[in-house]
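Here the structure comes first, spelled out in structure tokens, and everything after it is commentary.
The complex is shown incomplete by one protein chain, all other protein chains being positioned as in the whole.
Entry: subunit A
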Amino acid sequence: MDVNVVDVRHVSRCFGGHVALDDVSFSVARGEILGVIGRSGAGKSSLLRCLGALDRPDTGQILIEGQDITTLPQAQLVPLRRRIGFVFQHFNLLSSRTVAGNVSLPLEIAGVPRAQRQERIASLLALVGLAPHGDKWPAQLSGGQKQRVGIARALANDPALLLCDEATSALDPETTTAILDLLAEINRELGLTIILITHEMDVIRRIATHLVVLDQGRIVENAPTLAIMGAATQSTVTQALLSETQPQVPPALRARLVAEPAPDGWAIIRLRLAGEAAWQPLLSLLGQQYDVEATVLQGGTTEIAGQPFADQIVSITGYCTEIHDFLLQFDPSLKVLGHVPADH
């Protein structure tokens, strides 16, 4: 049996003379969380509309659970859309319905009998932590609570795929964390496949297991998140997107950076360690072995897709080829950013 929930094959889409999607291919396995990132205008929304069967690509195929949705007649797209859950940036809740009423709507659309609906709504609201709020109106809820209703609604018909369109972009950082945790929990517990469309790298870092980077309608990266974050070379687009969440050389120091090593000076390097290496006391090891001083200027160790990942700006005294080779064993992507001459 085909394990891929989504298979996108050579999909292109044009609007007038503008190419929104250009030969895009990727697949998403069951239970994966795929992050799709790109700047505005990169083709994210076009891709999302095609995946949600709201728009047809000009060429190429999109298979959802093995079924090609690009050739389905319009009438069969309507029931297919019920297999895909949508979570929106601005929640898109009906103000004329209560919280329970909003969650009920996709069930009513799918023709679920009333008695079953009540049961399903109760369990969905419990899942997203809104059990006592069923009778409230959307206007009475906070942004985070509204998005929880949006998620409950998207899950109502047991979708094969959950599409999140900038689902946390309208939320404050704390609420963003809570919503991402909820999505990760749903992914774990229901084994639900999720595609997250976003322009925020931080969202991807936290929960996406795989990452697709879009630029001008083309895919520039398509790999597990950790592999892209730790890769020695990244496309310029990816670098630009990553830089917002990556540690940077402090500006005061950056002004003093020179290309050539200076005697008694410091070398400034970027050190990235994925997996177990991230936990090792590498810098103290370095200090002991080579009798140098190493200090973390920026960054630390976080988790990406459940794996430890360290991304640090480090200053080292007495930097030499031996040290460089030693560090290269742990970080093939090691980069010397420059040198700071000693103060005299």
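Note that contacts are C-beta pairs under 8 Å (C-beta built on N, C-alpha and C of every residue); 3 or more make two chains touch, one makes a residue touch a chain; residues count from 1.
Here, contacts and distances are computed from a predicted model.
Asks: Select, from "D-alanyl-lipoteichoic acid acyltransferase DltB, MBOAT superfamily", "NADH-quinone oxidoreductase subunit C/D", "SusD family protein" or "ABC transporter permease", the UniProt-recorded name of the complex's unshown chain.
Replies: According to UniProt, the chain not displayed is called "ABC transporter permease".
Asks: Which one, A:66, A:79, A:275 or A:306, makes contact with the chain that was left out?
Replies: Final answer for the missing-chain contact: A:79.
Asks: Which is it among A:105, A:231 or A:337 that touches the chain not included here?
Replies: Of all options in A:105, A:231 or A:337, contact with the hidden chain holds for A:105.
Asks: Touching the absent chain in the whole complex: find that residue among A:40, A:96, A:236 or A:329.
Replies: The missing chain is touched by A:96.
Asks: Among A:52, A:247 or A:265, exactly one should touch the missing chain; which is it?
Replies: Of all options in A:52, A:247 or A:265, contact with the hidden chain holds for A:52.
Asks: State which residues belonging to subunit A touch the missing partner chain.
Replies: These residues of subunit A touch the chain that is not shown: 52, 54, 78-82, 84, 86, 88, 90, 92, 94-97, 105-106, 108-110, 137-139, 153, 157.
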